[in-house]
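Submitted below is the structure of interest, expressed as structure tokens.
The other protein chains are all here in position, but one chain of the complex has been omitted.
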Amino acid sequence: MQNSDLALQIKNKFPSIVLDEQPNFLVVPKTALLDVACFLKSELGFETCHCLTAVDRKDKMEVVYHLYSFSNHFMLTLKVIISLDDLTVESVSSLWRSADWLEREVFDLFGIRFLNHPDLRRIMNPDNWTDHPLRKDFKREDFIPRPVTLGLKG
Amino acid sequence: MAINEKIPGDRFMEKFPGGEIILTKSEDLLKWAKGSSLWPLTFGLSCCAIEMMATGASRFDIDRIGSGVFRGSPRQCDVMIVAGTICVKMGDCLKKLYEQMPEPKYVIAMGNCAIGGGIFYHDTYSVVKGTEQLGVPVDVFVAGCPPRPENLLHGIMKLQEKIKHAKQRPSTTDQK
Partner (left out) sequence: MGELLTVNMGPQHPSTHGVLYLELTIDGEIVVNCKPHLGYLHRSMEKIAENRTYIQFIPFTDRLDYLASMNNNLGFCLTVEKLLNIPVTPRAQYLRVIIAELNRVASHLVAIGTFAQDLGAYATALFYTFSDREKIVELFDNICGSRLTYNYMRIGGVSGDIPAGTEQIIKDFIAYERKQLKEYNELLTYNVIFLARSKKIGILSKEKALNYGVSGPILRASGVKWDIRKEEPYLVYDKFDFDVPTGGVGDSWDRYKIKLDEIEQSLRIIEQAIGAIPEGNPVSKVNRVFRGTGETYMRTENPRGELGFYLVAEGGFNPYRCKIRSPSFSNLSVLSELIKGLNISDAVCVLGSLDIVMGEIDR
């Protein structure tokens, strides 16, 4: 199955999806995420959620899903853009069990809450921490940044 | 035994003239015994743990200097080899384990991360920058990332020398 066919097939079914300029990247609106994920798993045979992460773009957050289909040998990347005043998104751990721990990690490091997650708590950092380290505006007194070397500014 | 035949340990043993009895001080005997069978605690945290295992394996053989018996429980150990990076969550466990070890106890900080944070000193939020920051007193620092097995053997032998030359050691219950 060709990459562009697959992307077009998904876009025809869910018109609110935007195709990113890079191949195999789809930008999915937050509300349509669970429907798209169910469709991908049941109809198109995406058996694995290979990787799940988030990127802090300072004015918004992106949650990135890498889904893989063994039967079609195809890796699809979904991006969900969420705004900073509502950091919640639906959890896909009911469809793919690998998303369980990956979403907990994103919650721990970025603070994005996943709705209907079976056990959303911190996974890497101690439970009594209140801040989220991988955000770009993270500050703490014992965080020692490396001194910037001459010639490497920017 | 001839009168001028050399015996091992003649620095702290004295031959009784003419006979086969040797005299020594009980402290020296105890120090020799303490240093020659330091049983380490299995406290490998990260990459340095693999070099610790390689030191215990057959090529480098830590057993020949007496430390071949790695014990899982801190109640049965003499020395804690902190091998690897200490993270914030693990720091409490380390202190607890150190307090559970019976006297006399020693600590070897193996690897740059255990000495002072290592390459994880800058830009980390969850790494404790060295064993001494937790309040655990360290006897020997073995540098390297990871230190070679010969380096660790040298470190343990330095600890044996330190034990041999130690004066009356203050009890750790006096220290903070």
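A and B are the chain letters, set down in written order, and residue numbers restart from 1 in every chain.
Definition applied: contacts are C-beta pairs under 8 Å (C-beta built on N, C-alpha and C of every residue); 3 or more make two chains touch, one makes a residue touch a chain.
Keep in mind that what you see is a predicted model, and the values were worked out from it rather than measured.
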item: Chains on display which the left-out chain touches in the complete complex; value: A, B
item: Chain not shown, touching residues in chain B; value: 41-47, 49-51, 53-54, 56-59, 70, 72, 84-85, 87-90, 93, 97, 119-120, 122-127, 145-146, 148
item: Hidden partner interface residues of chain A, rising order; value: 22, 47-51, 53, 55-56, 64, 66, 70, 73, 75, 77, 96-98, 100-102, 109, 122-126, 133-134, 138, 145-146, 151-152, 154
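Methods note: only the chains that are shown with their structure count from here on.
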item: Whole-Å gap between the CA centroids of chain A and chain B; value: 47
item: Contact footprint of chain A on chain B as seen in their complex; value: 88-89, 121-126
item: Touching residues on chain A, where the partner in the complex is chain B; value: 124-126, 133, 138, 140, 142-146
